Structure formats: structure tokens, C-alpha cells
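For this depiction, one protein chain was excluded, whereas all remaining protein chains were kept in their positions.
Note that the chains are named A, B and C in the order they appear, and that numbering of residues resets to 1 at the start of each chain.
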Amino acid sequence: MCRWIAYRGEPITLDQYVTNPSNSLVAQSISALEATASVNGDGFGLGWYGEHPEPGLYREIRPAWSDENLRYLCRHLRSHLFFAHVRAATGTPITRVNCHPFASGVWLFMHNGFVGGWNRLRRRVEGMIPDRLYPSRVGTTDSEALFLSIMAECEAENPVDAAAKVLRSIKVMVNECGQPEQFRFTASLTNGADLYAFRYAVNDRANTLYFQERADELLIVSEPLDALKERWTEVPEGCALIAREDHPIRLQPLNV
Amino acid sequence: MCRWIAYRGEPITLDQYVTNPSNSLVAQSISALEATASVNGDGFGLGWYGEHPEPGLYREIRPAWSDENLRYLCRHLRSHLFFAHVRAATGTPITRVNCHPFASGVWLFMHNGFVGGWNRLRRRVEGMIPDRLYPSRVGTTDSEALFLSIMAECEAENPVDAAAKVLRSIKVMVNECGQPEQFRFTASLTNGADLYAFRYAVNDRANTLYFQERADELLIVSEPLDALKERWTEVPEGCALIAREDHPIRLQPLNV
Amino acid sequence: MCRWIAYRGEPITLDQYVTNPSNSLVAQSISALEATASVNGDGFGLGWYGEHPEPGLYREIRPAWSDENLRYLCRHLRSHLFFAHVRAATGTPITRVNCHPFASGVWLFMHNGFVGGWNRLRRRVEGMIPDRLYPSRVGTTDSEALFLSIMAECEAENPVDAAAKVLRSIKVMVNECGQPEQFRFTASLTNGADLYAFRYAVNDRANTLYFQERADELLIVSEPLDALKERWTEVPEGCALIAREDHPIRLQPLNV
Partner (left out) sequence: MCRWIAYRGEPITLDQYVTNPSNSLVAQSISALEATASVNGDGFGLGWYGEHPEPGLYREIRPAWSDENLRYLCRHLRSHLFFAHVRAATGTPITRVNCHPFASGVWLFMHNGFVGGWNRLRRRVEGMIPDRLYPSRVGTTDSEALFLSIMAECEAENPVDAAAKVLRSIKVMVNECGQPEQFRFTASLTNGADLYAFRYAVNDRANTLYFQERADELLIVSEPLDALKERWTEVPEGCALIAREDHPIRLQPLNV
């Protein structure tokens, strides 16, 4: 069970949400409030958009709370759209390439959840990644496989339909296991302009997901960063949050 | 606030106490029961005696709970006397050389506690390390400086008197600060045959310390490794546990 | 281009060959003599057999030359059969799970070489791993995929025939690429009793392989550990070295 935040708005330094708030993401790495695993110390990552055509990535296997590089980078990196993630591993190794966010071209993705029975289902899920994208599978997590599968569908569909299509396939797989497995998918996806988030589960409660919109600023989080609960709106289970550039934010049931 | 265990007895593989028990040291790394810092994820270390004249050391900056090397080593390393330690840093950097145990010649040392006001007192404490031992100061912790200071006194004194002498000096230092500082010292020291442990504090409660003796086996721990509390004896504050080779174990007030 | 050594004989501490000789494996990590990549600084690993039914593993992403843990472990670990490997990565990430040796049950494997066109061939090679062994694919290297494929064949064949069968399949694959790819396979495999080594290449020269037998001691290496070249016998290209327990060593052409 991981924790993450996604930000889009005026360019700001990352420390404003990653390290400064009372329940900042780094604070959540050592003690999350709404998570079943209260420690998220199995690595972390930042992904951000700047002037380079592709997003930047900084991923580390150390806990976020003790990484001095992270503090310096959060003070100095300025971005209009960034992802930050602290990991609690669910079985796959603690390596940088297994840390979120994942990147593919201009896209970034991060995930809180898991595919139950991964050892048995992995090969079928990896089979959803087309040959063209398979060299991008540099790690071994369920999350990266889901991401690349969605990327494949994005060629023909909009990202929400692409994600729904992949979720449908996974739903079939976990239900086809002798004993049905759980599947949780609270995730975010972006191309640097449009921002999407998903809250979904099969055979289980979905992991929490909140957002906050103020002026031109959108913040999407696993759990609120402060005690001002009235400012945060919960995304209902089974829904996608769609925040296309220059369009109003809307919630839409996932057609799974 | 760290957690540690010391074992002396028949040669056993380290997994028997480091990874296997319900509240094993590795379990304590992610969730200690009696510690103020419930996560001890700032590195860890093993020190053990074998056939080589000097003890072995394995120290890592990753959390103990996710280190696959640690699990292999604990299954394969067999020793009649070993130390294991999980760290919760109190200000000094997360580096291997700042992880416990520390070694000097045949001696090993590990510590749970801190010297309050370390930034102001550090130079005075380091001044207690003689030139001869100063090249052994490879890290920057208060713990390593205490160890090397005790090693210096061990030339003229027995280890318990040597430790008491150093504790007296530190007591003076923390009380001479404008506002008295705290000092906690729950530590263990060994030369591979004799085993010593200390529970002491100035201006504060001392960190917990327990031991268990069964047949030829002595186990000294920060907190019990299982729920069989009746098997564990608490070492009183201000006391040393003295377990010299071929002598009965005894508790002795520290003459500080 | 990696470097490795395999030892079988009287139980010895690992430092005797890993760290002590003039051209020890650790010396080769910073400056190999016969390799195209003269630096092998992309991680390293040890695998060894002791009293535990499964072999031990110690793998790290730091260069071997600066790892103080490695020096302690090599002094203290004693084994009758061990593997040691320093890595020069050929494109896959620097993670512990991508470092050699690889383990599966009682088996250990390590490799110097590569499958050319890995990005295109990876999926086909991974397809050779049966479902039963696929959960053991914890990394992403060509080497680990070759190992698990050989493991699969070992159920029906002896290890040399199993390896030859896999090599034949890879040979077909690299030659079916639009432009034929290279494939180099200088590897060692053991179950803790029998020891095998292979020197083979397709569309290329094979990486070097030497061995030395003295009394009950067998040493197999990528390159000699000392200047006494007359003591070392080169394994011819296209050959397997077969050292079954309690049988004389023999060289046998690989039937690929």
C-alpha cells in the first residue's frame, strides 16, 4: 500500500507539497494515517515536467524520510505538473526500476494497489504489453505492466477508456483464478497536460483517493496532506477523475 | 532510538534470533513495541565472531526488513557470539560507517541512546579519543566516539570501569551545558569471549534492557523477542550486566 | 563483459580467491586484463554452499572494489563450493536482482556474455521459461532467463544436454533476426556437488575460460588469477567442462 500525490497548476517548487505540509508525502513515508501499511519505506520517486520534452525522474530505494538528495531536489525543481510516490512493496524487489512513477515517452504513471495472485497472473498481464512497448518493461512490478498495457490501448482510445479496458481484462483474470483474487487500482496518469486519476477495486475495498481544486491548482492525493478535511473531496470508488487541460474537472464512473 | 540483540552460547545460525522470532530484530525494524521511534529503518548491522581473529561486520543503509542479503547471511553465518542492531538515526547521516556495531581489533560495540546537544559536545567527546585510535573514527556518530573513548580506557581498566569513567565524563559535559542535556546509554560491548551490557541515563529515563539465560545461552536485548515475558529479566537502570567467560553472570551498579 | 570464478574443493574462506590473489576477482572489478570492458563496476555477487540446504547469496550494486562488507564476508564465509562474479552491465538495469549468481532451489548459475538484440528477443527467450519457474524471474537480464530455461530442461536431461538444448534455441533466434545477432555464453552451473562450465558463442568469438585442478581443488575462471599461466588450462570454444562429484573432470564438445 503506497502513498502518492499529483499536482498540476502554476509552476511551484516540489517542496510545497512533498516535504513541507504537516502530513506531507515524506511524513507519510514513515507514518501514513489512512493506509494499512503505515510505513512506506520501500523506495520512492518523483516525476516532473519541465522544459525538456520528456519528464524527469528521480527514483531511489532508500526511504524518502532520510534522503537528503530528495530535500535538495524538492527545493530546486520547479514544475507545473509533478508526481511523487512513496512505496510499500507488495512482493516485488526493492529496485529503482520498480519504484513509481513509471515513464513512457511523455507519459507518467503511478499506482497504489496490487494485482492479487501476481505470481500466477503475471505472464497473462505481461502478455497485454505489445512487442513495441516490451523493451520499456525494465522492472517486474504489476504496476508497470498495467501502465504499459494502458499505454498500448491509448493508441486507439482516450486514456480513461484505455484504462477501463485494461481493468476489465484484469477483472476477468482475478475472477478466473480458482479462488478469486483481489485487485486494487488507485492510480494517476498524465501526458504533461491532461491529468487522470482512478479509484477502483475488484473483490475488495478500493484504496482512498482525494482531490482539492483551488484557483488553477489541482492536487490529487492518496490521503489529505493536512487536517482541513473540508477542503478535500473524496473520489468515489469505481470512478475516474478527468482533468483535461483547459477543461473543467469531472468525475466519471469507470465503465468496467 | 535503536533496537539490538547480543547472543553468546553454542554456535547457532543468526536467523534463530535475528529473523525467526515473532518479535525478531527484523520485525522490530519496521515496528518496535517498546521504543519511542517505532520504525528503525535507518540502516542496520551484524557483527559476529568466527574463525578469523577479528570479528566480521555486515552493515547496510537500507532498512533491515527489505534486505534479502541479510536473510541469506543469517541462515548461513554461524557464531557463538554475535551482535545485531537496527538503527533509528538521531541526527547523524545514514551511512554504513554510522551503522552499529562498531569494531576495533577484537572488540565490538553497539548502542541505543544518544548524547544530547551532540553538535555542541561532539568536539569535547572526540577529544577523549586518543591519537592512536583516532584513525578508527571512520564515522561521525556519538556512539562510535563513546566506543573509542571506552576502548582507550580499557588499556588501564576493566571494561566496566572503563565505561563508567567515560559515562562520568559525559555526565559532566551534558550538565555543564547552559541547559542540561539528556544522555542515554543502553549498550553492549564484547571481545568475543566476555560480554558486557549497560543501562544508564542522565536527565532522562534509561532505554529498556532485558536478558535471558538458558543453559549455556545468554541473550541480551532492547526488548523481548517473544511474548513469554516471564523468561526475560529487566536490567535495572544504572546497572551493568557482566558476563565474563566461564564466570556466572552478575548485575552491578555502574559507579558513575 | 563480466568476470567470474567458481571454486570446488576443501572448504576454504572465500578471500583466498576473491580478494587475495594479485589478479583476484576484486582486482579484476577495477581492471580486468583479458576483457573488452576493463571495468566491471556494475555490481557483483557471491553464491556459496554451507550447511543450509539452499545456497547463500550476497549481491550488491556497488563496485566490488569498494565494498567493505565483501571483505568481511570473504574472510568469514567458508565453503567447499562457491561462485563469485563482478558485473559489467550490457543494457539491463543495475539492480541486485540483475546481479549474478542466480539461484533456483539448490542450483546456482552465473554468466559472462549476452544475447544480442535482447530487446527484440527477450520475449521469445522468456517464453522458454515454464510457468512453474516464472515466479523465480525476479530480474530482467538475459542471463537469468537463460538460467531458468536451462533449469526447465534439467528435469528431463542432464545439465549439459539441457544447456545445449537452450543454446540451440538461442542460436536459431539470433540467426533469425533480420541481421544476425551475436550471442556469447561463458557460464557456470552447479547444484552444490556437480560443477559445470560452458564456453560458447554464435557469430562471435567466445569469451575466455580457464581452469586449474590441483589435488582435490578445482578452480574455473574467466581469466587467470595470477601470472603462472602454465598452471591454467584454457577451455576450447564450443566446449563444456564437466566436473561431476567423485568423477574425473572432462571436456566435452557442446552439441549445439
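Just so we're on the same page, contacts are C-beta pairs under 8 Å (C-beta built on N, C-alpha and C of every residue); 3 or more make two chains touch, one makes a residue touch a chain.
Values in this document were obtained by computation on a predicted structure and should not be read as measured data.
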Touching residue (missing chain; options C:Asp15, C:Asp42 or C:Glu223): C:Asp42
Touch criterion as defined above, residue of A:Trp4, A:Trp48 or A:Phe183 at the omitted chain: A:Trp48
Residues in chain B touching the chain absent from view: 92-93, 95-97, 119, 122-123, 131, 134-135, 137-140
Residue ranges of chain C at the interface with the undisplayed chain: 30-31, 39, 41-42, 61-63, 65-66, 68, 89, 93-94
Footprint left on chain A by the chain that the document does not show: 13, 48, 50-52, 54, 56-60, 68-69, 72-73, 75-78, 96
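In the analysis below, only the chains that are shown with their structure count from here on.
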Distance between chain centroids, defined by C-alpha means - chain A, chain C (Å): 38
Averaged-CA centre spacing for the pair chain C and chain B, given as whole angstrom: 39
Shared interface positions of chain C, touching two or more other chains: 96
